[in-house]
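Missing here: one protein chain of the complex. Every other protein chain is in place.
The letters A, B and C name the chains in turn, as written, and every chain counts its residues from 1.
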Amino acid sequence: MELSRHQLLSLYTTMVRIRLFEERVQDLYARGLIPGLAHLYVGQEAVAAGVCGQLEPQDYITSTHRGHGHVIAKGAELRYMMAELFGKKTGYCKGKGGSMHIADVSIGILGANGIAGGGIPIAVGAALSSKLRGTDQVTVCFFGDGSSNNGVFHEGLNLASVRRLPVVFVCENNFYGISVSQKQHQLIEDISVRSIAYGMPGVTVDGNDVVAVFQEAGKAIRRARAGEGPTLLECKTYRWRGHHEGDPNQGRRYRSMEEVQKWMERCPIKRLEQTLVAKRVASRKGLQEIWERVRGEMEAAVQYAQESPFPEAQDLYEDVYV
Amino acid sequence: MELSRHQLLSLYTTMVRIRLFEERVQDLYARGLIPGLAHLYVGQEAVAAGVCGQLEPQDYITSTHRGHGHVIAKGAELRYMMAELFGKKTGYCKGKGGSMHIADVSIGILGANGIAGGGIPIAVGAALSSKLRGTDQVTVCFFGDGSSNNGVFHEGLNLASVRRLPVVFVCENNFYGISVSQKQHQLIEDISVRSIAYGMPGVTVDGNDVVAVFQEAGKAIRRARAGEGPTLLECKTYRWRGHHEGDPNQGRRYRSMEEVQKWMERCPIKRLEQTLVAKRVASRKGLQEIWERVRGEMEAAVQYAQESPFPEAQDLYEDVYV
Amino acid sequence: MRELTYAQAINEALLQNMERDQRVFLMGEDIGKYGGIFQVTAGLLDRFGPDRVMDTPLSEAGFVGAAVGAAMTGMRPVVEVMFIDFTTVCMDMIVNQMAKIHYMFGGRGKVPMVLRTNIGAGRGAAAQHSQSFHAFFVHIPGLMVVTPSCPYDAKGLLNTAIQEENPVLFVEHKKLYATKGPVPEEFYTIPFGRAEIRRRGRDITIVATHEMVNRALRVAEDFSREGVELEIIDPRTLRPLDQETILDSVRKTGRLIVADEGTVTCGIQAEIAALAAEEAVQYLQAPVLRVGSPDTPVPFSPPLEQMYIPDEEDIRAAVERLRAYL
Partner (left out) sequence: MRELTYAQAINEALLQNMERDQRVFLMGEDIGKYGGIFQVTAGLLDRFGPDRVMDTPLSEAGFVGAAVGAAMTGMRPVVEVMFIDFTTVCMDMIVNQMAKIHYMFGGRGKVPMVLRTNIGAGRGAAAQHSQSFHAFFVHIPGLMVVTPSCPYDAKGLLNTAIQEENPVLFVEHKKLYATKGPVPEEFYTIPFGRAEIRRRGRDITIVATHEMVNRALRVAEDFSREGVELEIIDPRTLRPLDQETILDSVRKTGRLIVADEGTVTCGIQAEIAALAAEEAVQYLQAPVLRVGSPDTPVPFSPPLEQMYIPDEEDIRAAVERLRAYL
């Protein structure tokens, strides 16, 4: 199925928003303005954009420690995200969560998660809930190659499969769990083969090709929505930055710069750009305008974050219980 | 490869020892002489006998809550087992462990386990240890179909596979985890397909055919010993008794008596008996003598257990630390 | 009033909540056809069907985590973890997810779920099926921890737990399942954080949980005949804890014993003893004594297990020690 102009530009814009958000965070982090840990999504934009491009506002996602891309693609507001990263009271979590815990249940974001794989059972539960409530909501569960070795992957996928739940498991295989390469952490090549263990369909897709991701995710999501059960969708991609900001030399301890370079040449945004221009969906200038507009949004988000107040002393004790 | 007369009779004897042990426990339990929980192995004898028949004394096993068969087949002494079930000081664990925790590291029994699946990582560690120590010991890890859904199954098999460890994972698929049928707890039919998720060979065998189990286990164990890595061996079988002694009507709440009946007709001991007699490996009378001899052993074991003292008060506080 | 067992009282609370509130559903291992290993959910599958009474695969982290996700999205799951010992295989879901989501997300999202489990030795089930480490959950901010000691409380507290907006650890006691007591047929709730004074007395305060309450009550009868009057307080919920009722009693008697079935070191006993030492030290006329399980794993052998379980003898010995200070 061919994508419409609107769809293509929307995917493009989402990727640009993610890219520019992350580049901004990188810069702010380096200047000491953002505290804590920041795991950037640069290079993987096509996965979040392509998958979430198929979701409805009422659908759910669970995200990970590397979650900025997912939540942007699901519709989070940049200024609340940025304010959260700054630890400000106006942030999504009133500054209590930070980068690893951005959530907004009202728009279906059930939270990033600091526990690698921790979101998997939660996603299964959200899917169970929509099934019980009789809605047609779908849940998308993001996690990485490293996390596919966590026991909850196994328990979650099995549970979803026996109950035929409307959930799509999106494994972003960026070939590393921190410093441990996929070859070192599992003998299989395609993580999608693990679906066999649950009698579930499994698909591997080029995670740097946003159109391909969009199309495969669409199939899995429609399948889920139709009540036909879960799918495991593996998207092969790569992170350009170190595991987190502060990982020396973008991971030189465990990977070569040639490898990084090779993947940077497969930039998902550039790739879509070429298609768009070649197919005359957009002009270079039109695309440039998107970047400018998003830069403006980013500026506004940072300003919002910087001008926002920090939480006050008594906030520490609030929100422990409802 | 044809089995020798000695091998066949040895498998037979092991199965008889397990059967009579369990029948004895059943009786003692009913009479209130054995406290706690007893999960009997009746019906599954071919698995323990066939697999352990391939092991050397220095090899390791990890066992389960339904472990009497495994440890008998690995060479545990009946009287220490029986004494343990009685809670006597002369038992394998000085009465501290009971049915679910029989262990004798000196003969490679790394323990039954009350946590379903709990033995899996431990088995992986034993295999890692023998690899590091440069021995050719193999570890066999027993667990059930229900336990194959526990996250540690996933973590353990993956770890063993990336390190090519000398371990054989023996899944006894008796079609139930307590009351939950395999159909209810996983969508797959052959659990051996789960090996694909780890790039590991997987085999399914008729777990009521002791010769078939012996042969398949032999291949997997030789493969492990040769340094070629782990195997997942699924043995389909059935438990005749309830989940534990006390499960009303041998599980009538969740299974039909016809089903039980059908499986009792596939009794692994009778099956081997027919082969032995048909092939003239043994006469009915000769086999009868085995039963008698084992009955004698059982008598002695029970007597030993009954005459043994209970632990004393201060034993409570011992063995917490070495 | 009609009498029910503790197990039946819990069953009735589950049933009534499921009738009143479509969002309530159950998950757990063998809770359906089998009715739960302690028969607490018996009959509920037939009544409510397999969508509301779900037998799960053997995957505690999976289904407890699924309950978290379901609770966040509008349901009211009540999950059963067969023994508290098995909460260790889903501890991340309890400690890092269930307990923290509301805070971590700055109040966006809540986790109204109940995790039912049980503690207590005495069934010859040995070290991995008999523990009582509920104190750990009291150590984790974000959870509520409930410890019913009788059928009446079991039903009333579970009703409150299921209506609660926060995640609740509902800690049952194996030895109590078969005990009977009066239980109203109608729906009623018992507020969290209100201790019950089970017996009034002027000489020694015993704060006791679960079956320790009954054990203490029996001991109190004996001492009463000798003129020593014990005051017995059942906190009923350990988080929130009714500190005031406990402290008022300690200020009155000046003597405190804390009895809980957990191992003593770093247990609930320590928390309540510390509370007294912090808030009422000037009233203490005697050492604060702790009664609980010894610092060993739970042994299998019946005579050892009997010694292991803190019982009337242990309470009596503690009272005797404090008698010197009367």
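Assume contacts are C-beta pairs under 8 Å (C-beta built on N, C-alpha and C of every residue); 3 or more make two chains touch, one makes a residue touch a chain.
All figures in this text were calculated on a predicted structure; none of them were measured in a lab.
Enquirer: For the chain that was dropped from the view, give me its touching partners among the shown chains.
Expert: Answer for the hidden chain's contacts among shown chains: A, B, C.
Enquirer: Which of B:L110, B:L232 or B:A301 sits in contact with the chain that's absent?
Expert: B:L110
Enquirer: From the list B:P121, B:P166 or B:G242, pick the residue that touches the absent chain.
Expert: B:P121
Enquirer: Considering the complete complex, identify which of C:E229, C:D248, C:E279 or C:E313 is in touch with the unshown chain.
Expert: Of the candidates C:E229, C:D248, C:E279 or C:E313, C:E279 is in touch with the missing chain.
Enquirer: Would you write out the residues of chain C that touch the absent chain, in ascending order?
Expert: Contacting residues on chain C, toward the hidden partner: 61, 85-89, 91-92, 94-96, 99-100, 103-104, 126-128, 133, 135-136, 138-142, 239, 262-263, 265-271, 273-274, 276-279, 281-282, 284, 286-290, 294-297, 299.
Enquirer: Can you list where chain A touches the absent chain?
Expert: 35-37, 87-89, 93, 95-98, 100-101, 113-118, 146-147, 149-152, 177-180, 184-186, 253-254, 310-311, 313, 315-317, 320
Enquirer: What does the interface between chain B and the hidden chain look like in terms of residue numbers?
Expert: Its contact residues with the unshown chain are 60, 62, 91-97, 101, 103-106, 110-111, 113-115, 118, 120-130, 132-133, 139, 151-152, 154-156, 158-159, 162-163, 318-322.
Everything that follows uses one rule, which is that only the chains that are shown with their structure count from here on.
Enquirer: What are the mutual neighbours of chain A and chain C in this structure?
Expert: Both chain A and chain C are touched by B, going by the contact rule given at the top.
Enquirer: Calculate how many whole Å lie between the centre of chain A and the centre of chain C, each centre taken as the average of the chain's C-alpha atoms.
Expert: Result: the chain centres lie 40 Å from each other.
Enquirer: Take the average of all CA coordinates in chain A, do the same for chain B, and state the distance between these two points in whole angstrom.
Expert: Centre-to-centre distance between chain A and chain B: 45 Å.
Enquirer: Roughly how far is chain B from chain C, going centre to centre by Cα mean, in whole Å?
Expert: 36
Enquirer: If you look at chain A, which of its residues touch at least two other chains?
Expert: Within chain A, residues 151-152, 154-155, 158, 162 contact more than one other chain.
Enquirer: Residues of chain C touching 2+ other chains?
Expert: If we look for residues of chain C contacting two or more partner chains, we find 56-57, 59, 61-62.
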